[in-house]
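Excerpt of the complex: some chains, original placement.
As written, the chains take the letters A and B, and residue 1 is the first residue of each chain.
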Amino acid sequence: MTDSNTDTDTDTEVEAEAAAEALAERVRAGEIRFHALEEHTDADTATSVRRLLVEEQSGASLDHVGAYSFDAADADANIENMTGTVQIPAGVVGPVSVDGGAAAGEYYLPMATTEGALLASVNRGCSVIDRAGGAIARVTATGMTRAPVFRVESVVEGEALASWVRDNGAKLKEAAEETTSHGELDAVKPYVVGDNVFLRFRYDTKDAMGMNMATIATQAACEVVERETPASLVALSGNLCTDKKPAAINAVEGRGRSVTADVLIPRDVVEARLHTTPEAVAEINTRKNLVGSAKAGSFGFNAHVANVVAAMFLATGQDAAQVVEGANAITTAEVREEGLYASVSLASLEVGTVGGGTKLPTQAEGLDVLGVRGGGDPPGANADALAECIAVGALAGELSLLSALASRHLSSAHESLGR
Amino acid sequence: MTDSNTDTDTDTEVEAEAAAEALAERVRAGEIRFHALEEHTDADTATSVRRLLVEEQSGASLDHVGAYSFDAADADANIENMTGTVQIPAGVVGPVSVDGGAAAGEYYLPMATTEGALLASVNRGCSVIDRAGGAIARVTATGMTRAPVFRVESVVEGEALASWVRDNGAKLKEAAEETTSHGELDAVKPYVVGDNVFLRFRYDTKDAMGMNMATIATQAACEVVERETPASLVALSGNLCTDKKPAAINAVEGRGRSVTADVLIPRDVVEARLHTTPEAVAEINTRKNLVGSAKAGSFGFNAHVANVVAAMFLATGQDAAQVVEGANAITTAEVREEGLYASVSLASLEVGTVGGGTKLPTQAEGLDVLGVRGGGDPPGANADALAECIAVGALAGELSLLSALASRHLSSAHESLGR
């Protein structure tokens, strides 16, 4: 907890500044290393020493970065070389009714973003979804993956390794699961490319996003492979996982949660609240989200799902770099007799409610807003519910943006008819 | 600026709480709308009323979310339905020497993340880069794109529109540039798919990330198209832009900045500091980043560039959803006589130093650490420098992770030789 934006306890403050300056001097003198300050003082003082040094070097002021509201030591599993925090504007949309496999009820959806108009837009979508009786959401597949790459002598050894893996699943499962109290190894799939063999391990990591759990468990399984076969481990991640890179394997096969949200909106609600028609929304979805994305060579057949994923990830302590995979989503819109059916299906949404950034104070509060902080009952239920809420948020965002385009298109069409 | 985590001025606080409760009651009664609170009170009170209501509905406490260090009104261009901020742990790596087209000198790189070990890893990479004399970086292409989709009667009209666009570039440029004091329309490229015509507009948006500028300018140009041709605008974005979706068109053609950073590390530095060899790093890069990503059907041929992009984006007020495009990067590593040559090329890094989240207090401080806040001289130079610094950070991250894998691989190889 920093004091930099209060004006109380002036003496203490002066003292603290002196202590920080003394430590800074030792860093300048090469006696203490910048990244090792925590070995010489408490975590909060360490951040202030770093701010001093960075301010000095860059001429920047870091007052706001230093104005965080918790004990810096609480973030020691989340960052090194800490100077403070970045404050991202946060808000909520909704409440919106979610009928999920794990989520159920009315939810305010927490979001953090710097993009103006985003929450207003998603909020409008939520309001229409609620008017339609709420959205449905389901997790349709689950599995965190890690794919080490091995080097073999030739394809003879490669094929032998692939066969060995198919025959020794139990052995790999045992080794992997010894490293974790929660995770389960569900499958190992081999891919042979010349003298490279990739083994894609898939785990049920329950309420954890699971990247670390999967890595540690896979490491143990790889030791078995190296012990019992001639293959040599090159890298614990061979990029067939695929973590934090846009990749068809995730879009096709899923990673983390594959989750779909959908809603059926009566025609009169579309017309009265979205100022457009089911036909216009469906047309735009086809031309933009399907044909346009097709022409772009995209894995994201949606309007702006990543906006909602990013904002809800930041608000709930998820890994911001995994927004990449979160964008692998397909939006559909079709005219039904009752009105407009719309859906969004996220193939690879990697979320957790334990571990990682979820314990940080503001992020834990975000999870609390959804009632999904910590482990679920049964295990995995909280992460499922989080995934379902994000999917509904994404659906709201899609509906709002597509409708805005459609109503503009309609009015433009009206004008052009008037000419 | 909220007072919620200080204990001074108790009277004022009690008063403020009473005012907030009174407003909350009016929201409950339906007299004031949740999202319209700012019309009835100041921005900070509005956030506290919302926290009250959300806490009530969800049972969560939002104390930390409410503990932001600036005037909520300063974020009104960045968010609606504000409840406070999310605090993301922030730190710096470096300093690292950057020899860029726009950046030059020693930089601390600001990063915000919740992923432990990330900054330590990137820091190690920076230290090795510095030992090698610093990294080189260059922006090799620039252009923010927006691609509306038009409906035509048939391919006859489609081909006519494509020809019209090729012949009327000046007219489109004039209309587009009337809407902006800085932006320049550099190109318009037509793509015909059945009765859809996509026009991909490419702008030089200088120091702005430029999505808004490009959208407004394109809107104006579209009015010319609709006026002078029979084509009808369906959507201002037809997904060929491509914004916030993984898309080959960005990976291939670039969007925002295309930027490369590289470094040549003497063999002895690789051995002494990274505990591996140029050969081992090059081999892992080929098997993992090239062959592995190839097999995954990926647009990201790198180890974890998105980690650095996300962390520096958050620290400098960039759009977190654009981490998606930021992950379109290729890492190369090769053995040269002098040692290890390594590079990372980001095809579509969308950054700005003005507008968007860059004005927020902690984010502006992040830009100040790099000395790139606001408009550059010449225009665009600050955003170029920011892109170059991110590329060098990404290079540091790649070097560190690849080397860690390589040194483990080497030791494992040694063990296996010992068997």
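As a working rule, a contact is a pair of C-beta atoms (placed from the backbone, for glycine too) under 8 Å apart; a residue touches a chain by one contact, two chains touch by 3 or more.
Predicted model only: the values in this text are computed from it and were never measured.
Q: In this structure file, how many copies does the full complex comprise, given 2 in place?
A: 4
Throughout what follows, only the chains that are shown with their structure count from here on.
Q: When the CA atoms of subunit A are placed over those of subunit B, what is the turn angle between 0 and 180 degrees, to the nearest 5?
A: Resulting rotation angle: about 180 degrees.
Q: Could you give the separation in Å between the centres of subunit A and subunit B, each centre being the mean of its C-alpha atoms?
A: Taking the average C-alpha coordinate of subunit A and of subunit B, the gap between them is 15 Å.
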